[in-house]
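Just one protein chain is left out here, and the rest sit where they should.
Chain naming follows the written order as A, B, C, D and E, and within any one chain the residues start at number 1.
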Amino acid sequence: MNFTRIDGRAENVLRPTKITPNFMPNAEGSALIEVGNTKVICTASIEDRVPHFLRNQGKGGWLTAEYSMLPRATNTRTQRESGNRGVSGRTQEIQRLIGRSLRAVMDLTALGERTITLDCDVMQADGGTRTASITGAYVALLLACQSLQKNNVIKRSPIVHEVAAVSVGIVEGTALLDLCYVEDSAADVDMNIVCTGSGKFIEIQGTAEKQAFTSEQMIEMLALAEKGIQQLMMFQRYAVK
Amino acid sequence: MNFTRIDGRAENVLRPTKITPNFMPNAEGSALIEVGNTKVICTASIEDRVPHFLRNQGKGGWLTAEYSMLPRATNTRTQRESGNRGVSGRTQEIQRLIGRSLRAVMDLTALGERTITLDCDVMQADGGTRTASITGAYVALLLACQSLQKNNVIKRSPIVHEVAAVSVGIVEGTALLDLCYVEDSAADVDMNIVCTGSGKFIEIQGTAEKQAFTSEQMIEMLALAEKGIQQLMMFQRYAVK
Amino acid sequence: MNFTRIDGRAENVLRPTKITPNFMPNAEGSALIEVGNTKVICTASIEDRVPHFLRNQGKGGWLTAEYSMLPRATNTRTQRESGNRGVSGRTQEIQRLIGRSLRAVMDLTALGERTITLDCDVMQADGGTRTASITGAYVALLLACQSLQKNNVIKRSPIVHEVAAVSVGIVEGTALLDLCYVEDSAADVDMNIVCTGSGKFIEIQGTAEKQAFTSEQMIEMLALAEKGIQQLMMFQRYAVK
Amino acid sequence: MNFTRIDGRAENVLRPTKITPNFMPNAEGSALIEVGNTKVICTASIEDRVPHFLRNQGKGGWLTAEYSMLPRATNTRTQRESGNRGVSGRTQEIQRLIGRSLRAVMDLTALGERTITLDCDVMQADGGTRTASITGAYVALLLACQSLQKNNVIKRSPIVHEVAAVSVGIVEGTALLDLCYVEDSAADVDMNIVCTGSGKFIEIQGTAEKQAFTSEQMIEMLALAEKGIQQLMMFQRYAVK
Amino acid sequence: MNFTRIDGRAENVLRPTKITPNFMPNAEGSALIEVGNTKVICTASIEDRVPHFLRNQGKGGWLTAEYSMLPRATNTRTQRESGNRGVSGRTQEIQRLIGRSLRAVMDLTALGERTITLDCDVMQADGGTRTASITGAYVALLLACQSLQKNNVIKRSPIVHEVAAVSVGIVEGTALLDLCYVEDSAADVDMNIVCTGSGKFIEIQGTAEKQAFTSEQMIEMLALAEKGIQQLMMFQRYAVK
Partner (left out) sequence: MNFTRIDGRAENVLRPTKITPNFMPNAEGSALIEVGNTKVICTASIEDRVPHFLRNQGKGGWLTAEYSMLPRATNTRTQRESGNRGVSGRTQEIQRLIGRSLRAVMDLTALGERTITLDCDVMQADGGTRTASITGAYVALLLACQSLQKNNVIKRSPIVHEVAAVSVGIVEGTALLDLCYVEDSAADVDMNIVCTGSGKFIEIQGTAEKQAFTSEQMIEMLALAEKGIQQLMMFQRYAVK
C-alpha cells in the first residue's frame, strides 16, 4: 500500500514506547510513560479514607483519576485548569475514562476502606495522552498495590486483570495504530480502545471527526488495537518485573 | 431463548416512541421525544453570532448543545446543575456528545455566521436520555433549518445527513436494544451508538460496566443498533412531514 | 371606559387558567399550571432530612423553593443559570418569595424532620411566572402532603391555609388584573400579591416601574387582586378534588 | 393604648436620626446616616462608562447599588460575602431594591454616558438597614450630582424627585413606625416603604412573617410610613443645605 | 539634607497617629486607627470553635485575619472582593501577614479552643494600610483578651508580646519612615517591618520596586523602622490604658 506515515511507521506499528517505574519517589506507586513524544507522569496515591457513599459499608475501597497537562506540554502554552471547578469538559471526560478503565480491572473489596488516586500529568503531548495515561497508570497502580501487599496492609491484590489502552483511527481511508498529533488532526475517525490482558474490551470510544465509518472499518480498527495493546502489556510487564 | 425483558419486549424491539414536533412555540425548531417513559424536550435556537474563533472568517456557523434534567425527571430529586461551572462531568460528556453528533451531519458553511443551540431538557428519565436527546434534537434542528430556508435566510439546508441514536447493551449475557433504566442498571455492557441515515457510524461509546466484552458481542450489538436506528429515523421523518 | 387590553379582557378578568394535577409522575406531588401562555411545571419533593439549623431540635421540617426557566420559555433564548452560585438576583428573589409564601401557610412542626422542595420550572413565560409558580406550587404541595397522610407518615396536614398569588398593575393609568408580558412591559406599576384563603395578605410587592403611585391606586389594585385570587383558589380546589 | 416599645417611643415616632454629609472625602458624594443604632456609610461614585446595553445609544447613564455589612455590624460576627458570586439572596434583594428606588427618581438621560455606583456599607445594624441605606444614598447621590453641575459636567440635575424609605410593621397587633432589630424579630408583619417627596409610592414590600394581614392594617401602616418619610426628608434637606 | 517630603515631615517622623479604642460596640475588642489620612477599623471577634485541624487536640485556639477596603477608601472606586474565592493575591498576602504577625505574639494554648478573627476594614487608604492594620489589630486583640480575662473565661492573657508595624522605604536615594501613598508610588524600595515590644523582628518584607538596594540601605531602613515602632507602641499603650 502506498500510504506513508509521517514518521515512516507501518500502519500496525506502535511508536517507540518506554515505561520507567518508580519515577516519583514520594508516591506509593509511579511510572513515567513515553510513547513517541508523548510523556505522562503517572502516580498512584493511597489514602485511608473512602468517599461518603462508601463509608462504613464494608464495600471496600475506591479508585479515582485526575488528568492534567503542564502548560508547555503543548506547542503553544495551554492555560491551567484544575480543582473541582473550571476543569474543561475534555479533561473531565478523560479523567472519568481513566478512572472507569482502571476500576474495571479492580476488585475494590480487596482494597479495604482506602482510596487510590491516579494522577496523570502530561509533560509532553503528541497525541494519545489519554491512552498513554491508562497504560502508565496501570503500572503505577500495580506498584502501589504490590507495596500494600508487601507491607501486609492487604492480603490479596485488588487487581484482577491487566489493562492497557491505545488509539486507532482512519486517515485518508487507511486504518492506523497509535496516532501521533499530526495524524490525529487529519483523521476521519478517532477511536480509543481499552482492553484487558485476555483481549476483551473495557471501553470503545470512536468518533467520526470528518467521515462516518462502516462496520468493516470498525472491525479493522479493533484488530489493530488488539495487537497494539498486547505489545503495550509486554512493556508494562517488563517495567514492573 | 428464555431471557425475558422487564416490559416483555423482544431483544431487538424499541420501546414505544413518539416525536411531537413544534412542542415549544417560542423556539425556531422544537420537538418532544418520548421513548417509553423517557421524555425529552428538544429546542433549536438560532442566533446571529458565532464563537470568537469563527468570527469574520467566512467559515460559516456553529452548533452547540446543552443537556439538563428537571429535578424530578428522576425517581428521587436530583439537584440542579447548570451554567458554565458546576456542571457535572456526566452532563458535560453528554452535551459534548450531542453537539458532536449533530455537527457531524451539518455543513456549517451553509449556515452563515449563525449559532444553533440545541437544548435537551429531560422531563422524565428512564434510561437512554442521551440517545433520545440526539434523536429528538435532530428533529428540532431540521425544523429550525427549514424555517431559515423558508424565510430565505439561507439558500440550501446545512443538514447533509440524517442522524439518530440508540443504546444497546448486554444483560445476563444477552444483547438487548434500547435499555430502560432497570435494564441499564443491571447491564454488563452499555453502549451508545449514533448513526447516519446511510447506516454509517458517527459515534460508538461502549463501556464494560461489569464484564469486559468480546468482538463477537460487539458485532452483535452493532447489528441491533443499526436496526433500531432505522426505525427511529422513520419516526423522525414522520414527525417533520 | 375606553382602555382596551391586548387580548380583549376586561380590567378585572384573569387569563384562561388551567391546573393539571400529578403532571410529573415521579414527584410526591406535582401540577402543571397554565395561565394564558404562561406554563409552569411545579413539583413537590419530600426528603427525610432538614437543614443543619433544624436538625435534632424537635422544631419540625422545612420548605424551600427553586425557580428556573427552560432556555426557550422566552421569545429569544435565555442562558441557563442554576446551582448554588451563578443564580441571578431576579431568580433568587423569586425563589425566596415562593418559599416564604408557602411556608406562611404551613405548620412545619406537623411535617416532622422532613424537607419539602418545591421546583417551579417555567416551560413558557408570558408574564406572571412567579405568581403562577406560587399558585401551582400550592397544588403540588397539597398533593404531596395528602400522600404523606394517606401513607400514615404524618398524622395531620401541615397545611393550615390555602394560598394563591396574582399580579396587578397600572397601565396607562388603568388598574389591571393578571398582566401578560406585553402589558407588564408597558406598566407604570407592577405589583405581586399573595393571599390566604381568608383574603388576608401574605406578601405585597409593588414597584413603580415608570410612575410613582398613590394610596388610592394601591387600594384599587388590592381589590382587583383579592377578586382574582378567589378565582384562582377555585381552580386549585378543582384540581385536587 | 398599653403597648410599650422597647425604647419608649410612641408608635408613630422615628428613632433619633442624623445624616452627616461628605463623610468619605474620596467619594464624589457621601453621607453617614445614623438611625438609632443603625449606621450606614453611603457613597456615590461616578465613572465615565455605562454598561454594555447602554453604550453608544444616547440613552444616557446608569445607576447601580451595592450593599454590604462590616463583619461586626452585627452582634455576632457575620461572614463576609461580596463580588459577583457568593452574594446571598438577601444582599442581592437589598441592592436591587436600593438601585431601583434611586433610579426611580432619576432622569438618566440628563446624566450622560456615566454610571453612578451607590455603596451602602453598614457599620452597625439594628434593624432598618435597607431603608436607611436608601435614605442616606439619596444624600450621597444628590451631593455627587451637585458636584457634577458645579463643575459644568452636566447642565441640569438628573434628580427629578426626592426619595426616602422607612420600615413599618405590626407587633402584637399594633402598627409601628421604624422598627429596631428586637421589634423586627417579633413582628407579625414587616413592610418597607419607599416614597417620593410628593408622598407617592415607589416601592412597597410587605411580608407576613407570622400572621397574614388585612387591608385595614395595610392602610394603617402606609399612613405611618408617609409621616415618617416626611420627617426623614427634612433630615435629608438639612444635610445637603 | 535637601530632600523635602510632600507633607514637610523629616525623614524619621511618623504621620499624625491616633487610635480610638472600642470604636465598634458590637465587637469583643475594637479600635479605629488613623495614621495620617489612612483610617482602618479593626475588630476582634471571639468564637467558641477552632478550625478542623485543632479540634479536640488540647493545643488551644487559633487567630486569623481578614482585610478589606471600602470601595471609596481609594481615590477612584475599587471593586469589592471578598469571601473565600475571588479575593485578590494582594489581599490574601495582607491578611496572611496580619494573621502571622499577631499569632507571633500569642500563646494560643492560653486561649482555649477559641478562634479570634481580626477584621481590618480600610475606610480610607493613603499608604501603609497593612502596617496600620497590624498596629490597630493589636489594640483590638488586647481589648478582646482583657474582656475574656475580666469575665473569667481565661485565666492568663494569651498575649505574650506587644506588636506594631510600620513601612519604610527609599525615595530618591533617601530612606524615609512611614510613607504616604504618593511617596510609596515614587519609592525605589518599599519595606514593611513588624516588631515586638523588645525591638525584635517578626516580619521583614522588602521589595525593590525600581532599584535593587544594598545592605547599608537595609540597615538604615531597619533603624528608622525601630524608632517608628517604639512611638507607635506608645500610642497603643495610651489607647488601652
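Keep in mind that, in the parts below, contacts are C-beta pairs under 8 Å (C-beta built on N, C-alpha and C of every residue); 3 or more make two chains touch, one makes a residue touch a chain.
Quick caveat: nothing in here was measured; it's all calculated off a predicted structure.
The chain that is not drawn here is touched, among residues A:18, A:55, A:80 or A:210, by A:80.
Set against the missing chain, the residues E:48, E:93 or E:172 yield one that touches it, E:93.
Touch with the chain omitted from the figure is made, among E:6, E:208 or E:234, by E:208.
For chain E, the list of residues touching the undisplayed chain reads 85-86, 89-90, 92-93, 95-96, 100, 104, 161, 191, 195-196, 198, 200-208, 212-215, 218-219, 222.
Within chain A, the residues in touch with the undisplayed chain are 24-27, 30, 41, 43, 45, 47, 66, 68, 70-77, 79-86, 117, 119, 121, 123-124.
We take it that only the chains that are shown with their structure count from here on.
Of all residue numbers used where chain D meets chain E, over half belong to both copies. The two sides are thus made of the same residues.
The distance from the centre of chain B to the centre of chain C, with each centre set as the mean of the Cα atoms, comes to 34 Å.
Averaged C-alpha coordinates put the centre of chain A at 60 Å from the centre of chain D.
Residue positions of chain C touching 2 or more other chains: 85-86.
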